[in-house]
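Written below as structure tokens is the structure these notes are about.
All protein chains but one are shown in place.
Now for chain A:
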Amino acid sequence: MDFTLAWTVILSGISIVFLVLIILTLIVMAFGKIMDSAVNAKKNNKSGDPVKAASPAPKAVPAQIVEDGISDEVVAVISASIAAVLGGSGFAIHSVRRAKETARGRSVWSLAGMQQNTSPF
């Protein structure tokens, strides 16, 4: 058995795998720090804005008006969907009611299907 080759492969293999992943760790950490500081700088700029500082306290959000027959679970799903599309915050849902479907128009599902099939072109 060639011990020299065996130890060469083991030592160089383990050290190179660690080296590459340590470099990636440092790069990702540094990038995360840069992103954090950029976001913080943006926030500080916003908080330093005199117009914003003088803005009144946010208005109390009125209670949600939910149409009868729509369960809390459905409201939760709708809220989660809107949050996913809008990026999480900065919106308030005031009411949830069923959309009226016109007799001649397409249903919501039909519209969604048509959009999915045609939008790539």
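We adopt the following convention: a residue touches a chain if its C-beta (ideal position, glycine included) is under 8 Å from a C-beta of that chain, and two chains touch if they have at least 3 such contacts; residues count from 1.
One rule holds in what follows: contacts and distances are computed from a predicted model.
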Options "Phosphoribosylformylglycinamidine synthase subunit PurQ", "Quaternary amine transport ATP-binding protein", "Sodium ion-translocating decarboxylase subunit beta" or "Energy-coupling factor transporter ATPase": UniProt name of the undisplayed chain: "Sodium ion-translocating decarboxylase subunit beta"
Missing-chain contacts mapped onto chain A: 1-2, 5-6, 8-10, 12-14, 16-29, 31-32, 35, 39, 120
